[in-house]
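One protein chain omitted, others in place.
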């Protein structure tokens, strides 16, 4: 049962704007999301290209103009999001509200603070906005179940990762004593870094044991690491398997309350479950 | 119950050819598959050897002749496949039909377009033809169950991999700012590449953090990567475990409909389930 | 049901000290644990920084003084732990008693034995003390379940790791014969080390096969390693999943018997389950 949205003759322009920007049940709302998705991806590609050396000056100029066009679009979108909601503070101080601001502001700030590439790199956070758009797409069910499994096994994996870290600090100290500075184990922090690189099976090879005893200990660390990599996997497997038996499925639509910005409403919901706002907009 | 194939006196030569090329229930059909399998493997080895520098000119000439012999055999096979089926378009535009054409054509094209090694490398796609042959072998049950488990968990793993990619872009940008160009983090795309190399625990070591802060962040990325590698594994484990309870097993033979090229018919099937063609060939 | 601790007017100063040092149910006990946790982490950071070259002499002096302050605090804590327990030997010869001594003593020994950096690195064992403090924190349930799953699958994983080691020795010998000394495979132990580095997917790259045959064997080792990494993971997954069905949960508090140092008492316990000591301290 779709929410009764089609009798839009009674709606104000704010309500219409809210439907377009925040929701994806109407054709215009869907089109808006697709355009936004493309613009975010384009702007990320532009941010990445900007950092590449050796392009022609014309390309940098083009990237600069494109960046301004996208930023102005995002600015209008940010303002529209504030205007179309009844309690703007609910949006402004929400996770996505802050992300939206952080990914729009840096370019304007370059007028006042010059040469701050760190500031411009904040724009990479724009990428997080994709999750808001995808959330209201067909992956909604998958993401939720996945998020649940990760959340359930989170505490156990944290305990495990902490134990791995303690192990790395102790083994790193041992390797510092065994190998010494000639092999690249210059200090205990560097040795701990090496131990993490080894135990997680990344193995850059920028630092590698050179003495027979060091190689023996390294081999033992690897064999142990091979055994303990199984632990977090086992935890998630078990959690995911047990979280699979969900009692019943609820159809969630893309409506967002125009008063308090709460989302994930059920299809049959007529009032916002958080603030009581009428979702039918009659 | 084997299909009634032995009263082959009534069959036309096209039907016989169809049985030999497309099916593997008769001794000739099996022999044809084994020969094809050996030829594909040989031709792949020849394609690979061709690219090796430092062999004697005689070897290159031998490889060239062998390649022509195999290509001509594949050409005849391709024509035979078209001729022996009643609706040739069903085969020509099927996945394997296109693969067959792509892996046969390049050598002929070298007469018209010279020096195109890229064109010749397309022949590596021949390898995919092995799956058609193995499909009608004893691994059929295994592959199907495996394929089902991968398909079931595909969407969830895609969501997960996308989240990993977003994480890599953001962390790559951070590392670009922290490490700078001296350590090899020349641009954001390179940093993102490094981050993917690290998070997936590949760890080439061509780019490695050199500053203490960079090494600290890299260590954190690895520890996190060690934790999240568990997620796709957990998903497939759970899916595979639950997909194991198949209601009942159906005996599938290697018959392929000579009209519409549909495969995976049941042993007791008398008519093609897609086009109604008589499978008994009486 | 919390243990009756508030009528502390009847308690001796030893009992009070015991409550503060060994337990974490009272505000002072919790504060003591937090201070101890911070001091341990600080002292580990100091030990690590001491090994870093290139700091200013003033920094080394500051680290030296800080180290003495922390060591003296740990010494007092060690004495207090001995004094406040009725059977001191139960603490002194326990796992944590030995760790406490080992992490306090080295600095004092530098008065008698000079220049022994190996001795000072023993202080890294302090880190293990964190587990005692965290054990009496909210992670208690998680750690116990995790420890159980690891313990249950321990023997199986050991058998597996031993088989991997045997495989590495045999394959390492083969690679030593195939590659020889030019590629870095200088001796059989080095080749076995390389094989462990490869099979565990660490892959430093300090030693890498250079001959075609060596690369072929290496590729086969990797493909096999990719397949067998699944084994320990599968074991832990299955063990963890089956260990999840615990009959019932028991509330365990942070009380430690002041007579025999036994811990993990239930909330409703009135007497120590090991020595019969009255836990209520009335």
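Per-chain numbering from 1; labels A, B and C assigned in written order.
Note that in this section a contact is a pair of C-beta atoms (placed from the backbone, for glycine too) under 8 Å apart; a residue touches a chain by one contact, two chains touch by 3 or more.
Because the structure is predicted, anything quoted here is derived from the model rather than measured.
Contacts to the hidden chain, counted on chain B, fall at residues 44, 47-53, 117-118, 121, 124-125, 127-128, 130-131, 134, 139, 142-143, 145-146, 149-150, 153, 157, 160-161, 164-165, 189-190, 192-193, 196-197, 199-206, 229, 232-241, 244. Interface residues of chain C with the unshown chain, by the touch rule above, are 155-156, 159-160, 162, 166, 169-170, 173-174, 176-177, 186-189, 192, 198, 201-205, 208, 212, 215-216, 218-219, 222-223, 225-227, 229-231, 233-235, 237-238, 241-242.
Within the complete assembly, residues 201-205, 233-234, 237 of chain A touch the chain that is not shown.
Criterion: only the chains that are shown with their structure count from here on.
One rotation lays the C-alpha atoms of chain A on chain C, and its angle is 90 degrees to the nearest 5. Where the sister copies chain B and chain C meet, the same residue numbers recur on both sides for over half of the interface positions. Each chain gets a centre from its C-alpha atoms; the one nearest the centre of all protein C-alpha atoms is A.
Note on chain placement: the centre of chain A and the centre of chain C lie 33 Å apart, centres being C-alpha means. Here the spacing of chain B and chain C, counted between their Cα centres, is 46 Å. Residue positions of chain A touching 2 or more other chains, listed in rising order: 160, 189, 192, 201-205, 229, 233-235, 237-238, 241.
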